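A short write-up of the structure that comes next.
Removed: one protein chain of the complex. Kept in place: all other protein chains.
We just call them A, B and C in the order they show up, numbering each chain from 1.
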Amino acid sequence: MNIKVLYFARIKESVNYSTEEIALPVDISNINTLKAFLAKRGEIWADLFSGKQVVRAAINHELVDDMMAIHDGDEVAFFPPVTGG
Amino acid sequence: MNIKVLYFARIKESVNYSTEEIALPVDISNINTLKAFLAKRGEIWADLFSGKQVVRAAINHELVDDMMAIHDGDEVAFFPPVTGG
Amino acid sequence: MSVRVQTADFDVAAALAEMRLASADIGAVVSFIGQVRDINDGDTVNTLTLEHYPQMTERMLASIEKEAQSRWNIVNSLIIHRVGTLKPLDQIVLVAVASAHRGDAFKACEFMMDYLKNQAPFWKKESTPDGERWIEAKTSDTEAQERWQQS
Partner (left out) sequence: MSVRVQTADFDVAAALAEMRLASADIGAVVSFIGQVRDINDGDTVNTLTLEHYPQMTERMLASIEKEAQSRWNIVNSLIIHRVGTLKPLDQIVLVAVASAHRGDAFKACEFMMDYLKNQAPFWKKESTPDGERWIEAKTSDTEAQERWQQS
């Protein structure tokens, strides 16, 4: 399936872009497995997505936990803990 | 001793004046005994000061309880529970 | 720290701007505005008249501010309370607290209002179509104040 992935704040600066389209392998079905998939892209990605850092996720503009399923066409976002207000 | 007594709000309207000077008998030494003294002035006064109604007291602009001693020259105030804000 | 009791209306914008711009240590300003409602206990309110005990009012409000300052980290605070005859939608009171962080400002502002309601010598009389009546003190206000004594 195809999804859109967005990165924000410190994570966006680390990976050096803000958005990409990804055609997911069939075994990637939730946020957890997507993080593991991204972590294999190299050192910067491993550092962000292998669990050493707190990375929050949203699917279609809703905060979700790592077990949330991903569906074709979803907009997935990764970002650090929020600091507004 | 001589004191000044002030009345406010509903109590002022009941007694029909806002301030008076009173020369206290020697046995009137605190708010409690002053209330009992005022209660003897007649029906309106008895209704206010014999304990049926909540009447708060202040001495020299400080809220006090009924056991607080009164001294010569004090400004004593009687009023209903406050309702500002 | 300042306290004003006045018949004139007050300018919330100016008061809050002055408070927050006084220092770049301030990260949070919490304010409370109280206004006259048009219905109370089911009856229409035409006017609301506030009486007070002048010398005692300022003293009591200042002592409430001082107590708040001793309990929380606050940079500045302000109480403005009107007296005289007001009508629905008129502003009655402004309590504002400035602090570095929001928790202190929220707590101090609510504390000041709860104490003001129970200790500051103001009394309200409403004029309704059926005549005038003094407003009775509410048990809920006493309970609101008592919360602060447990901590």
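One rule holds for everything that comes next: a contact is a pair of C-beta atoms (placed from the backbone, for glycine too) under 8 Å apart; a residue touches a chain by one contact, two chains touch by 3 or more.
Since we're looking at a predicted model, the values are computed, not measured.
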item	value
Touch partners, limited to displayed chains, of the chain removed from view	A, C
Sole residue of C:A28, C:M56 or C:A137 that reaches the chain not shown, by the stated touch rule	C:A28
Chain not shown, touching residues in subunit A	6, 8-10, 58, 61-63, 77, 79-85
Interface with the undisplayed chain - residues on subunit C	11-13, 16-17, 20-21, 24-39, 88-89, 91, 100, 102-103, 105-106, 109-110, 113, 140, 144
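Keep in mind that, in the parts below, only the chains that are shown with their structure count from here on.
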item	value
Per Cα centroids, the chain farthest from subunit C	A
Intercentroid distance (Cα basis), subunit B paired with subunit A, Å	72
Approximate Å spacing (C-alpha centroids) for the pair subunit B, subunit C	26
